[in-house]
Every structure is written in structure tokens, then in C-alpha cells.
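As you look at this complex, bear in mind that one protein chain is not there, while each of the others sits in place.
Each chain carries a letter (A and B) given by its place in the written order, and its residues are counted from 1.
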Amino acid sequence: MTPLLRLTDVCVDIGRKRLLDGIGLTLDRGQVLGLVGESGSGKSLTALAIAGLLPLIGGKVTGGAIHFDGMDLTAIGEARLRSLRGKRFGFVMQNPMTALDAVQRIGEQIDIVSRLHLGLSAQAARLRTLDLMAQLRIAEPSAVAEAYPHQLSGGMKQRIVIAMALAGDPELIIADEPTTALDVTVQAQIIQILTRLSRDRGLALLLITHDMGVVAQVCDRVAVLYAGRIAEERAVEPIFEAPSHPYTAALIGCIPRDGMAPGSLHGIPGAVPVSGRYPSGCRFNPRCTHAADLCRQERPALRALPSGGSVACHFAKAETS
Amino acid sequence: MTLSRHLTVLRTILRRPGGAIAGAWLACVVLAALFAPLLTPYAYDAQVLKEAFQPSSASHLLGTDEFGRDLLTRLIYGARTSLSVSSISILISVVCGMTLGAAAGYFGGSFDRMVTTVVDLSWSFPEILIALMLVAIIGPGTSGTMAAIAVAYLAQFARLTRAQIMTLKSETFIEAAQSLGASHGHILFRHLVPNALAPVLVSAMLATGDAIILEATLGFFGLGAQPPLPSWGSMMSSGSALLFKAPWIIIFPGLAVAVTVVAINLFGDALIAALDIKDQVRRGK
């Protein structure tokens, strides 16, 4: 069976700068794929590429293919893409404050999605809206539906955004840092809602985050991005147990854990290179503790790992192709 | 701001054709006004009655007026009057307006309420009305005109500065300065005013264009610079009666006002674009 979403060797340019270079990902129904990396690694750009929203920021897919349920999204044209957005894949953005229309009632904003994409009548759409809100554990859905965004808390707004993303009954949800703007306890609620949805409805969830803790707790697979390239892509248990790429190991080492001795929290020296000023060879080499001459000269290919998944590092114990 | 940043801004302005042409014209006018005695072949008040009403010729490039005075000479000296009166009055206006606005925005409270009320009140009258009233009180002449223009535009700068200060006040670097023990004076003059300066100076530049018109208007009514000192407004005034007999007497100073004001606005727009401060400048309007 082909996966629901498959990116093969996707390249994205903005102007003359290549910001994504050969991204490959697969995501199946009922699966949660985490996309992690520091800011500037290209996580959000990948989401925009899948959604066909790159023109908004002046970007363009210049290579590779994005297959969604058999269709190549890079080739089907804007009109068909528009009919897919909201209906077959939904979005949850980082900042719920800007995702909602300030002067429209909450209920109407959710209604419109199912009226547009499912062709429901106003009444049927409202019933669906209230049902979705109840599923997201929103107390008194009919009262909240009559409210305006400014009357709701941040966590409640994010639930509304999730309800909007679900209203068209999509198969794929792309969530770009959905909890970063929220309080810790509310963050846990939202993450729980998203993962339960994926499990119960067979939704595919692409979860973009910078938080390795979130990845460890909710994702099935994880793709680590660095400077526009995939560093490592694997199932979540082995990647935390024995990361193959030094960057993955460094990212995991940045998060304080119980019982960690003082002084054992190691940051990653330096910073993500600015796009267009990438070092030659492996892009992580200036910050890598294992870097050798080979890393400075030759770009490591993405190789399959014996335990499944793939890694792009000269020194990883991978199967040679 | 560093020198290199100034140069970058200048380069950005000059890359726009509007900005470059406007900048060139303004540079010419300012230089002409500064070096008027060196550039002009005649004295601005030298009357040669038998040469009155001459159209443009080799000896009088723009012709002569009703007293036979060289029009180009008077136009250049007129630029001196117009530019100095308008820029000095705007300078006074900016200094007073910024002081009021900065104090009101920074200290807030009842002083702020008082300033805001007065500023809003004066905002509801057209500048010309305020200026006419003040000239009536102070009396006509250059200093009267300057005072009138300065007061007429005060509200604009006070308002703009206050809005800037209010926004900047919530920046963390202000809190950081407080945490080091900085005095009010230090915070105001080292952090708030320098950061508020760019939009205020740009809007001052645009206001100078308006002030040239206001000065010309007052001059036209005989309330500005007194004869024989030429100003563009008074030259137009004397030319208006002779519109059909010697149209050049009114046309050239009229053109000088129009082109200079348009140039100031074009240059100001280019400056706003180069500094990327569109929102800030608009806030005061």
C-alpha cells in the first residue's frame, strides 16, 4: 500500500537561495510524524511546501515530488490544490490568535469549513461544529460558538483552530508548533487531543516542533532536519535510545532530564548557518564533535539503517548502499 | 546610527528616480539660497525704472519686475527668505513639539492630559487660521511669520513624538536601563528621543514643504517679509495685479514654490521608504 503522504527529494528555492535540499518523508494514516530541528532548519517551509502555500512567501518547489494519496501536489495546479486544502488536509498554526477572524463568531468560522468542503446546509454544518467542539472537550459548545475570539483563552482558541482543521474531515493534519504559544498544562491538553484524534480517526499527523520532549511522548516516527536537509529519519524509540546522527544526539542532550548531574547539559556550540552560507560537505560539520576532513569535503548521502529509517552521516553505522 | 547606515539610506533614496531628481532640485535651491550674493549679478533692491517689465533676455534671464529689478536675483533671494523662514520655524516647532510630546508621553498623568487636550484642540483648526491669528497679534514681518508657522505646526510634532515615546517606553531596553539605575534624563535623552527621532525628522521635512506654502500665503497677503526684502509669496502678490501685462512676474515664483514643495514631498517619501518608517510617520497624522 502506498503511504498517504510521500515527499521524494523535494527542493525549495526562494529567489536564488536553496532552502530545502532533497527532503524525503513518508507518513501513513493513523501515524504521527514529528518534524524537528532548530529554527532555520526548514521545518515550517516543509509544511508550506506540502500545502502548496510557498508562493505566499515567494518560494517555489524546484525539484522532487510531493505525493498525497497518489497525486503529485507539485503538478496538479493551484485550482485543484485549493480544493484539497481544508478538505483533505487541515492546518493548525503556531499562533491561534492570528488564525481566527476577530470580527466573526467562533461557530460561523467553523461552520464555513464544512459548508464549503462537505456541502452541508447551514443547520447541518452547525450540528457538525457543535459535535466537533464536544469531541475536543470544549465545555458548553453552543455558548462558545456564539462567542468572539477575544473572549476565549489561548488554549480554547487553539482548540477552535483544531476544530476548523477537522471540520472538512481531512485525512492529514499539519500542525506547526501548535503548543508553543500556550501554557504548560494547556500544552499537555492540546497534545493529548491531537494524538487521540490520530489514533481514533486514523488521521495522519505531521507535527512540527522544536521540543524533543513532545516528540518522545507522542510521535511514532521522527524526521530531524538540519539546515534544509534531513539528518536522520527513524522510528521514535530507537532514535532516542541510540541516535545515529550527532545532531540528533546533540538535540536530545539539550533537554534537562530527571537525575541529570549539574554541568551535563550540553548545548550545541555555534548556530544554524544562515541560508545561502552553508558550509561545504556535511552542513553540520562546524558544530559537530565528530567532524573529520571527510565531513568538510563530501556531502553525506542519506543511507538506510539496519534497524529501519535512514541517516545522513559519514560515521553512522549504516548499511552501505 | 553609523556613517555607513547613513550612506546606505542615501543610496536607497537616490536609486529611486523621484528621490534622485527631487534631491538634485533641493540641493540646487539650498545652494542658491546659501550663496545668493555670489550667484546674482544684480542687487535684489536695485531699481532701474526704465528697464521695468522686460521679458526674459540675455541680461535678465527671467526678465524684470515693475521696478526694473532682476527677477532671477529676486527669486534667488526669495528662496533665501522662504527657505530660512520655513526651516527655522519648523526647527523651532520640532524642538518645542518634541519637548512637549516627549515629556507628556514619558511622564504621563495630568501633564499628559493637559498637553493632549491643547494639542487636540489646536489640531481642529487649520494651520493658516492659527498663523493668521498669531501674525495679527505679533505683527507682520519675518519674525512674526516664523512664530506663526512654528506654533501652527507644533501640535503635529508633539503628537507624533508622544506616540513614539509611548511605544518605545514599553521596550525592554528601557526597563533594562531602569534596572541599572538610569535617571529619567538618561532614559529620555539616551534611549527614547534618539529612537523617536527618525520619523519626527522626516515629518518635519514634509512639514517644511507645507511651511513654504504657508509662508508664501502670508507673504501674498503682505504679512510676511516686508519690502524691499523679496519672498516668493510677496513676489507673487505684486505679480498678481500684472498677470496680463507681465505674467512672468507671478509665474516664476509660483513655479519655484510648486516645484520645491513637490520635490520636498518626493524626497520625504523616498526617505520614509528608505528608513522603513511608514507606520510611525502616519501615527502622528
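Odds and ends about this structure:
Here is the rule we go by: a contact is a pair of C-beta atoms (placed from the backbone, for glycine too) under 8 Å apart; a residue touches a chain by one contact, two chains touch by 3 or more.
Note that contacts and distances are computed from a predicted model.
Missing chain, UniProt protein name, picked from "Peptide ABC transporter ATP-binding protein", "3-methyl-2-oxobutanoate dehydrogenase (2-methylpropanoyl-transferring)", "N-methylhydantoinase A" or "Tryptophan synthase beta chain": "Peptide ABC transporter ATP-binding protein".
Shown chains touched by the hidden one, complex as a whole: A, B. When the full complex is taken into account, the listed residue touching the unshown chain is A:153, out of A:62, A:83 or A:153.
For the options A:26, A:135, A:217 or A:307, the residue in contact with the chain missing from this view is A:217. Summary of contacts with the chain left out: across A:97, A:116, A:186 or A:301, the touching residue is A:186.
Listed residues B:111, B:125 or B:173: the one in touch with the omitted chain is B:173. Think of the hidden chain as still there; on chain B it touches residues 1-2, 171-173, 175-183, 186, 190-191, 194-195. Touching residues on chain A toward the chain that is not drawn are 38-39, 153, 155-156, 183-189, 191-192, 210-217, 236-237, 240-241, 250-260, 262-263, 265-269, 271-272.
The rule is simple: only the chains that are shown with their structure count from here on.
Rounded to a whole number, the gap between the C-alpha centres of chain A and chain B is 55 angstrom.
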